[in-house]
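Only a single protein chain was left out; the remaining protein chains are all shown in position.
Residue numbering begins at 1 within each chain, and the chains themselves are lettered A and B in the order written.
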Amino acid sequence: MKSLTRYLTFNVPARMDFVNITGEVDAAVRDSGVMEGLCLVNSMHITSSVFINDDESGLHADYKTWLEDLAPHDPKRYRHNLTGEDNADAHHKRQIMGREVVVAITKGRLDFGTWERIFYGEFDGRRKKRVLVKIIGE
Amino acid sequence: MKSLTRYLTFNVPARMDFVNITGEVDAAVRDSGVMEGLCLVNSMHITSSVFINDDESGLHADYKTWLEDLAPHDPKRYRHNLTGEDNADAHHKRQIMGREVVVAITKGRLDFGTWERIFYGEFDGRRKKRVLVKIIGE
Partner (left out) sequence: MKSLTRYLTFNVPARMDFVNITGEVDAAVRDSGVMEGLCLVNSMHITSSVFINDDESGLHADYKTWLEDLAPHDPKRYRHNLTGEDNADAHHKRQIMGREVVVAITKGRLDFGTWERIFYGEFDGRRKKRVLVKIIGE
């Protein structure tokens, strides 16, 4: 069995935004030498997500509006914010969008449908965050 | 390490519906010869889901009502639809229900609780879609 572990680092200048990380994950798959296996990609933080969807700016704007409606950034709304934080909304948004994706590796490549792209979803940005890529297989 | 890759094809006649695919995934596990391992099942599209829940028609009707309430199919509501699409709602519904499931294989079978069943969740149907089953283990 082969394995590869890689940490990607982000510092997103906005409070909420989405970053296409497909290229970085694809490079890790190639570097691993794994031909058949699984690739886990997860946020190492609890106020951000890794998810797969379309790389279309209108859709990303829609997601931001929708998530803000489902879990508004309102520092007075949440008990979590009594701890001195103001990011309770980010913990909620992350649950909608998910922590991680697991992607198949087939013949040495990410086994993706036509429009699948991997995104880092930031909901409490303006600070350093990390994403883990873990690959196992043969 | 053994592995198996299989593509399932669907053409769901409704815009939104749920299809029990447990039998197809179970057959792939048996064909793989894997006794201990992991089985990934994911939609290869960004407007549909793979999820695990109950095979009960009342619950599925409830899910449809709920998802339509959380992300209505309204072509004028979303910026994504300015690109000529009318399926922005499907991209949102898919995030609630998820892209993929990972299931344990123990003693050559899906290691499931009593009521766990795997579903393909379609939110933009009436066209050909694919699901990937990837199995690794020994």
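Everything that follows uses one rule, which is that contacts are C-beta pairs under 8 Å (C-beta built on N, C-alpha and C of every residue); 3 or more make two chains touch, one makes a residue touch a chain.
As the structure is a prediction and not an experimental result, all values here were calculated from the model.
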Determine which one of A:L8, A:I52 or A:V102 touches the chain that has been left out.
A:V102
Which residue numbers on subunit B touch the omitted chain?
1, 36-38, 51-54, 56, 58-59, 61-63, 66, 70, 96-98, 101-104, 106, 111-116, 136-138
What subunit A residues would touch the chain not displayed?
1, 3, 5, 38, 40, 42-46, 70-71, 78-83, 88, 91-92, 94-96, 98-100, 102, 130, 132, 134, 136
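In the analysis below, only the chains that are shown with their structure count from here on.
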Just give me the whole-number Å value for how far the CA centre of subunit A lies from that of subunit B.
20
